[in-house]
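Below: one structure, written as structure tokens.
The complex appears here minus one protein chain, its other protein chains still in place.
To keep things simple, chains are lettered A and B as they appear, and every chain counts its residues starting from 1.
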Amino acid sequence: MNTPYKFKLKFPSDLDYIPPIRKFIAETLTVTQFTPKFAYRSEVIVDEICHNAIVHGSRSLNAEIELECEIYPDKFEFRVKDEGGKKEDLEKLKSVVKKSDVSALGLSEGNENRGLGLEIVRLLSEEIDMEIGENNKTTVRVVRKREDF
Amino acid sequence: MESQIELEYEDIKGHSNAKLVRFIGDLDATNVETVLEKICNLFNDGFINIVADFKKLRYVNSTGLGILLHFSKSAKEKNGSFKIANVNENVYEIIEIIGATTLLEIYDEIEEALASLK
Partner (left out) sequence: MSVKIEKEQIKDKPELLLWKIAGSLGTESINDISSKFEEIINQNYKFLIAEMSNVNFISSAALGQFMGCRQMLVEKGGDMVFSGVNLDIKTKLSAMGALKIFKFYNELRTAINAYEWEVEKKPEKVYLSFPPELKFVPAVRQMVSRIAKQKGYSQRDAFRIETIVDEICNNAVEHGSVDQKKNIEATVIIGKEKIELEVVNTSDPNKIEHLKEISNSLKTLSPKHDERRGRGLALIKMLSNKLDINFSGDGTSVHVTKLREE
């Protein structure tokens, strides 16, 4: 296996940080020869996973989010860790990760946001799984394989 | 504070209750509030038909998508419309994979969207 490029980011659990970080990931993928489309889709996935971690996975005021990623020639893998959220939010996350049906979201004009983000992630990724550790600390792992490899 | 998004406005000839709005930048969780305020201001000022030109809208996430669905719903409640045109491939893909293409009024070209105004 080729040695991947490894990156690690730690940032405050604040939505303000998502735009610079998602763009950083996209730009990094572009310089490692992934296509602009791949970089864009990855940007969206990183956005949605980090958004979820911030909104649902951060109990304390000074919570931090950790993002680690590896860039291989043929794939991009990343993990987002948060300090853990409420039990009902974890259950919701689990059900999306287990390949729920898009129609189950009940998408309509009046029901704009529920679960949309994670469903987008699920539809754009080859692998997605989650691990719940001590005190509900949650790690979501996503793998995207290079389309033209 | 927000990631960069700019809205540019233009009157639409022959339609006093319509406005062309150009979205420039990224639409995400950090700036939906600002965009909501601006579009609501248009609705409140009587511009119940909005034609959104997405030619320079680079990026949208689920929060951005949610606000677009909200605009569509709000416009209909006022007997108006929220039409979208010139969506780039990447943004369209996000709208499509989530199944929202049937809920939003999307046109390939701005001229088509304008022609559809009643």
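Quick note on the criterion: a residue touches a chain if its C-beta (ideal position, glycine included) is under 8 Å from a C-beta of that chain, and two chains touch if they have at least 3 such contacts.
Computed from a prediction, not measured in an experiment: that's the story for all the values here.
For the omitted chain, the shown partners it touches in the full complex are A, B.
From the options B:Ile5, B:Ala29, B:Val60 or B:Val91, the residue with contact to the unseen chain in the full assembly is B:Ala29. For the chain left out of this panel, the touching residue among A:Lys23, A:Lys75 or A:Arg146 is A:Lys23.
Although one chain is not drawn, its touching partners on chain B can still be listed: residues 1-4, 29-30, 32-33, 36-37, 40-41, 43-44, 66-67, 70, 74. Seen from chain A, the chain kept out of the figure touches residues 5-17, 19-21, 23-24, 27-28, 31-32, 54-55, 58, 61, 63, 112.
Throughout what follows, only the chains that are shown with their structure count from here on.
The mean-CA centres of chain A and chain B are about 26 angstrom from one another, to the nearest whole unit. By the touch criterion stated above, chain B contacts chain A in their complex at residues 1, 3, 26, 28-30, 59, 61-63, 65-67, 69-70, 72-73, 76, 89-90, 93-94, 97-100, 103. Every residue of chain A that touches chain B in the complex is listed here, in rising order: 15-16, 18-19, 37, 40-41, 43-44, 47-48, 51, 102-103, 107-110, 112-113, 116-117, 119-120, 123-124.
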